[in-house]
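What follows is a structure written as structure tokens; I'll ask about it next.
Here the complex is missing one protein chain, while the rest keep their positions.
As written, the chain order gives the labels A and B, with residue 1 at the start of each chain.
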Amino acid sequence: MTELKENLKMPEQEKLVASVSPHIHSGVSIRKVMLLVIISLLPATFAGILFFGLPALKVIVLSVLFCVFIEWAWCRIDGRTDDWKDFSAVLTGLLLALNLSANVPWWICPIGAFLAIGIGKQLYGGIGYNPFNPALVARVGLLIGFPKIMTTWMPSLNMRDSSHPLHKLIYDVDATTCATPLGVVKTAVSKPDTVQNVFHSLCNFDAYLAYLKGDMPGCIGETSVIALLLGGVLLIALRLIKWQVPIAFIATVAAISGLVNYFSPNTTPGPIFHILTGGLILGAFFMATDMVTSPMTTKGAVIFGIGCGLITSLIRIWGGYPEGVSFSILIMNALTPLIDKFTLRKPFGFRYNENKV
Amino acid sequence: MIILYSILILCVVALILGLSIGITAKYFLVEQDPQVEKILSLLPGANCGGCGFAGCSDFAKSLSEGKAEVEGCPVASAEVRKLIAQVLGKSVSDYIRKVAVVLCGGSNNFARKISEYNGIADCRSANIIAGGGKACRYGCLGFASCARVCPVNAIEICDGLAVVHSDICIGCGKCVKACPRNLIKLVPETITVHVFCSSKDKGVDKKKLCDVPCIGCRKCVKVAGEDEMLVDGFLVRTNYEKGPAADLPLRAGCPTNCLGNSFPYSYKKLSKGLIEEKVA
Partner (left out) sequence: MNYSHDNHLYFYGGVHPDDSKKLSACEPIKDAPLLEKYTVIVGQNIGAPPKVIVKKGDIVKKGQKIAEASAFVSANLHSPTSGTVSAITEIIGVFGAIVPAIEITSDGKDEACESTKIEPSKASPEELLAKIADAGLVGMGGAAFPTVVKLSPPKAKKIDTLIINGAECEPYLTADYRLMLESPDKVLRGVAIFAKILGVNRIIIGVEANKPDAIENLRKSHLLNEYGIEVKSLRVRYPQGAEKQLIYALTGRKVPSGGLPMDVACVVQNIGTSFAAYEAVYEGKTLYERVTTITGSRVVKPGNWRLRIGTPISKAIELCGGIKGDVAKIVAGGPMMGLAQISLDTTIMKSSSGILLLGNEEIIQYRNQPCIRCGNCVDVCPMELLPGPLSVYIENERFDLAEKEFVMDCMECGSCAYVCPSKRPLVQHFKRAKAEIIAKRKSQQLSQKAK
């Protein structure tokens, strides 16, 4: 028989917390998820600053600051004073910056931030309620509102060197602006006699290397495929995104462009060109996989990826714009609730055939 | 010349469109029952669903078809009911409008908490988890499930207690269904004296859990007229069929202050009759 000691310390009853089970938690939080995604974007950010210099840094910093400010202000007005601390505005700001060209005027950043955070996210009620990817809402809004500014690209710092494989893309004498490879392809397709030469100059081994490194004109974050892939692999390894979306997206674009190129070589370059240029890798790994706006089921994720790839290829090959990734992701975002509804899986032990049971 | 042609063409287009609107308005007209329209104009128009139908126009249609009774609308006053009954050619009995009242006085100031509740801020959900933190198992949880369903925003949560503004309340009854502890009752709007406690525990136990319970001392029963206050176990409640005079809380000397008037009426300033006074 054990003796019960006197004066033992007992719990205070009023301070006990009553809540539903489970009473322990794995420690994951929205802030941690956002931080990990930001970390996976850092290689692409550094590549962008490396190849485009200080203007890129300026755009990134302004974009992030304005996004955080607008989120803080909007949440304060709305009475939700703690919502801005979850780092989602920082992530949106970074993604928006990576989608802009390095030579945009500074005032594009606050307008883009307002479109992204205000219209694209807070208007719907904040995080979790927005149907469209906020950074893409801003990008497309800016593209339609300021088309000339959003389609003048800055050459990367090394492109002024005449030995650079893409040197001939720089058409301005002062070498401050140039076209992107996709833009050049779009104009070249209308001239059937020279189209194959243009394709050749853009689709050779040295050019591919330049695309992989990121030493090419384009948005700050979309140029360096290797940096983006590093981040993308990190995201998949940490199980933060569904790998089905980027793989389906890229595979569909490669398949369609490969098929079209095989049957009609003058319409579009081959699949490797399509994969390595434009915002495809950035869009597939970081924008299409945005958790709030993409389907929750794996079957749905595959359909989402294929749909994005289909629309991107259509716009790129036959549409009016040279690049279709942003539009395709926004269109598929609109279809996400429908995809979720039709790919709902059955629970464990679902009675498929009532008679058998 | 071009200007002349443009004006001419636009005029012709306008004429064609106007004619088609006129023809459609005449030949595709949906006949509205004039009786339904008259009833609809008489109804309060709150669209609260208290009648059980999908809004006032649905109720008006059902009334004229004979599928509903005039008494079905809890919001309409006695005169409006008489008017509607006249339109239908029926008669209707006398009626005193009902308003809602939350029969609990346990705000955070007075009611003790038994534990810290951490979960969804909704009364029906909180009630499942160990009574949502309030010590009294009959008391108001204060998470505003009733306030959210009120179509006219008549319920305010003051310091963790739901209070109905009886001057705004239309008596639709949605809050009664929302409360998981059945604290809200629909009472005739002329009776403003209530016992703000619904606890069936013993008086001694009740005082441990809350500072303003009804301990069943029956002082108010003795002071009030016959049968105006009813005794129900350890609890006293107003007889809503034969209500006491509005100044009863002043005369009765309730020891725990659980006897009071419905918000925003106050029993003070009696000589001039009931005055609407915002209770602190």
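As a working rule, a contact is a pair of C-beta atoms (placed from the backbone, for glycine too) under 8 Å apart; a residue touches a chain by one contact, two chains touch by 3 or more.
Given the structure is predicted, the values throughout are model-derived calculations rather than measurements.
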Chain not shown, its touching partners among those shown: A, B
Residue, one of A:297, A:312 or A:326, that touches the chain absent here: A:297
Omitted-chain contact residue, chosen from A:139, A:164, A:186 or A:242: A:242
Absent-chain contact - pick from B:114, B:210 or B:229: B:114
Residues belonging to subunit A that touch the chain removed from view: 1-2, 4-5, 8-13, 15-26, 28-30, 32-33, 86, 125-129, 239-240, 242, 291-294, 296-297, 340, 344-351, 357
Chain not shown, touching residues in subunit B: 114-115, 118-122, 124-125, 128-131, 137
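We take it that only the chains that are shown with their structure count from here on.
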Subunit A contact footprint on subunit B (complex, rising order): 113-119, 128-133
Residue ranges of subunit A touching subunit B (in the complex, touch as defined): 13-20
